[in-house]
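Here is the structure we will look at, set down as structure tokens.
Note that one protein chain of the assembly has been removed; the remaining protein chains are unaltered in position.
After this line comes chain A, so read on.
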């Protein structure tokens, strides 16, 4: 039962990403051609909404639903892993036209070929786990 609220949040996420077409290969391609504001607008408004929300949480020291103080961890400082990992991710993002969220959403929507993208993503995650200690972080 505790999981129902997460299923509901995921459900809304799946609908909004599909209806905004952020899951569409075409929208990602269009974004990287700088030929539409649509995707940039989505990301900007999402970040702005999140930023205001997080500032309010911090200012008023809000608690989460179980009464614990909300603490959003800082990311570890580094440059190599973020830039290099980011570039590798970006190459895949523009090739397959989807990031991890949309991969699942598209499979749910019935695009069976996206299962190949998921298998690739699992393989890539596994490879990272294998090579982790040999990579610069």
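Things to note:
One rule holds for everything that comes next: a residue touches a chain if its C-beta (ideal position, glycine included) is under 8 Å from a C-beta of that chain, and two chains touch if they have at least 3 such contacts; residues count from 1.
Note that in this section contacts and distances are computed from a predicted model.
Protein name for the hidden chain, per its UniProt entry and selected from "ATP synthase subunit b", "Manganese transport system ATP-binding protein", "YeeE/YedE family protein" or "uroporphyrinogen-III C-methyltransferase": "YeeE/YedE family protein". Touch with the hidden chain on the side of chain A covers residues 2-33, 35-51, 53-54, 57, 64-66, 68, 70, 72-79, 81-101, 103-114, 116-130, 132, 135.
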